[in-house]
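The structure is given below, and queries will be raised subsequently.
Of the protein chains in this complex, all but one are displayed in their positions.
By letter and in written order, the chains are A, B, C, D and E; residue numbering begins at 1 in each of them.
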């Protein structure tokens, strides 16, 4: 499926922490680590595991900008 | 200010497109380009311009995961 | 691409309204109309037009519940 | 209360899964099932249970579009 | 309608700025001003105008925390 989200960053899963309903997936997108919070069901359905190639997907309207 | 958002990715502004109330800011975070949609007021207040060092900030719950 | 968003609702585009940077896409998912606000660039890249079959995609954490 | 969210989809609760702080509520909106992740407190305050008539509420800016 | 969003802050509209599809509504919630970006259609449907009593509604998962 092609989707409208502006940000689709290719990377590799480097860690997965499970809560009861929510899991935190850390993705190395080449120099930066992005953390995603998704449902545990999604982790199982996408068969996510450490080392798997994935995309970190973010809508442009969900990205803020900060400066020092 | 330090904030709770899990993802704070350092990069440089490479483009800014203005709408009437919303602006799209493209940020090179070292190999990947992230697009942010923020208010035009924010662009002015943060004095954003091409070349400026910034952070792309995203809550973990706003990051989805995709696989091919 | 398969993605983690829990909600992927199949439907057909019934209307598209363009702003300067943001466009509103109305999708008939079989009895209900869902409105999506995405970047104008995405509408062009996905070649969206009235009648096209699409998916309305929403993270579970972005869905609230209301009662009368 | 009337609210600004563009998407207010009428349906019925068909399942509720509880985590420690977050609960997943599945809503049948007539042919499609929408999953919502809300706080456990909200489930209790709204007295949600299977069979109850509810609305799945989503801001237009939280809806992405996908194509095959 | 009663909704699951944890934050429903009572206040008064103090300003409305229109873009082509998006409008910015400033709400005084008693000492603090909250800015909301909603569709222009919503402003019209809710008949929002300066002085009107409204609620600023935010999901808990959309609120970040910052410290100096």
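FYI, a residue touches a chain if its C-beta (ideal position, glycine included) is under 8 Å from a C-beta of that chain, and two chains touch if they have at least 3 such contacts.
Quantities reported herein were computed from a predicted structural model and do not represent experimental measurements.
Visitor: Which of the visible chains would the unseen chain be in contact with across the whole complex?
Guide: A, B, D, E
Visitor: Which residue, B:3, B:20 or B:67, contacts the hidden chain when the whole complex is considered?
Guide: Considering the complete complex, B:3 is the one touching the chain left out.
Visitor: Footprint of the hidden chain on subunit B, which residues?
Guide: Looking at subunit B, the ones touching the missing chain are residues 1-6, 8, 36-39, 41-43, 45-46, 55, 57, 59-61.
Visitor: Identify the residues of subunit D touching the omitted chain, counting contacts across the whole complex.
Guide: 1-5, 19-22, 39, 59, 61
Visitor: Give me the subunit E residues in contact with the hidden chain, please.
Guide: Residues of subunit E in touch with the missing chain: 3, 5-10, 24-25, 27, 29-32, 34-38, 42, 46, 48, 52-68.
By our rule, only the chains that are shown with their structure count from here on.
Visitor: Moving step by step between touching chains, how few steps can get you from subunit D to subunit E?
Guide: The least step count works out to 1.
Visitor: Assuming a repeat means more than half of the contact pairs shared by residue number, which candidate in A-B, D-E or B-C repeats B-E?
Guide: B-C
Visitor: Since subunit C and subunit E are copies that touch, just let me know if over half of their interface numbering is common to both, same, or not, different.
Guide: Answer different: the two copies use largely distinct residue numbers here.
Visitor: Just curious, how far off is subunit D from subunit C if you go by their C-alpha centres, in Å?
Guide: 17
Visitor: Going through subunit B residue by residue, note those that touch at least 2 other chains and give them in order.
Guide: Residue numbers touching two or more other chains: 3, 5, 19-20, 22, 24, 35, 37, 59, 61-62, 64-68.
Visitor: Using the definition of touching given at the top, classify the network of chains in this structure as line, ring, star, complete or other.
Guide: Topology of touching chains reads as other, fitting no named class.
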